[in-house]
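One structure is given below, represented as structure tokens, and several questions about it will come after.
One protein chain omitted, others in place.
For chain A:
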Amino acid sequence: MKKYLGSCAVAAIMMATSGVAAARDQIQIAGSSTVLPYASIVAEAFGENFEHPTPVVESGGSGAGRKKLCEGVGENTIDIANSSSRISQSDIDTCKANGVAEIQEVRIGYDGIVFASDINGAEYAFTPADWHAALAAKVVKDGKLVENPNKNWSDIRSDLPEQPILAFIPGTKHGTREVFDEKVIVAGCEENGTFEALAAENAGDKKAAAKACMQLRTDGVSVDIDGDYTETLSRIDANKNAIGVFGLSFYQNNTDKLRVATMGGVEPTVETIAAGEYPVSRPLYFYVKNAHLDVIPGLQEYVEFFVSDEIAGPNGPLAEYGLVSDPELAKTQEAVKNRTPMGSLN
């Protein structure tokens, strides 16, 4: 097989020499599939209104995108990584080690995470404590820590509908799961007192208690969905009692099929999330390789265009699609203009 590999490599090099002379004039973006719809909306508008070609936007996940960004500097590396979670110090270190010294962090807005069920089903009004009581492996019952006995939502709180508990939650490879764990499960764990019981069991170790909070039951009541929201939607279609976890924009595109649940008495909308009333949301980011700013034509323009008021503002196309506009957008615009690189975390 070596021989064929060799001949292919020769062919590749021959082709490469004829093409590499022309510099890349297209912006290359990769990363989070949550940010992808927003990035493609901006890329499309950018291609329509500027002399530069439409950027290429890849999905593949936040982590993969950041890893690609940190691969090095040069035309065959990407310019921007979209990310639905903040970059980690280890990513920054990898970047530095590979010669990517300056990266800009751009926060584009907030993404709401909503809980929705079939449009013809019951109405739900949840609190994070309900979700913890429904899905956790261990809950407090009559003052004791026991294996989760709850079967119906009404077992948890009598004013919840008498429906069997069945939840489709994002699988562990999704960034959404992290937010779900932190803002719903752990928050609910603290709310309903399980956290204290778990902390006591772990001799006061809060980290261990939080970890124990996130242990979900494995008796088929909580189902991890490793695919995307379309899969969750079709699962709900087949299982009318189930409740699924969605992004706000996905829900807004399917309001004729899904009924959204309130969380802590607040209905998720762009407004309630922007006001900080709805508890389950997270910031979305993209990271720009500063070394490419003057090399790849249009990169600076794209970054500025993305955070401009007419795109990312509260009346722009992104907000219309379900992105919660960042109240501090003006600050971001300023930073982008000055190409302010991010420092190290902590």
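FYI, a contact is a pair of C-beta atoms (placed from the backbone, for glycine too) under 8 Å apart; a residue touches a chain by one contact, two chains touch by 3 or more; residues count from 1.
As a working rule, contacts and distances are computed from a predicted model.
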| item | value |
| --- | --- |
| Choices "Probable glycine dehydrogenase (decarboxylating) subunit 1", "Phosphate transport system permease protein PstA", "Citrate lyase alpha chain" or "Homoserine O-succinyltransferase" - which one is the UniProt name of the chain not shown | "Phosphate transport system permease protein PstA" |
| Candidates A:249, A:281 or A:325 - the one touching the absent chain | A:249 |
| Of A:59, A:84, A:127 or A:176, the residue in touch with the unshown chain | A:59 |
| Residue among A:43, A:80 or A:199 that touches the chain left out of view | A:43 |
| Those residues of chain A which, in the complete complex, touch the missing chain | 1, 3-5, 7-9, 11-13, 15-16, 18-20, 22, 24, 26, 28, 30, 33, 36-37, 39-41, 43-45, 47-49, 53-54, 56-60, 71, 75-76, 78, 119, 228-230, 247, 249-250, 252-256, 310, 317, 320-321 |
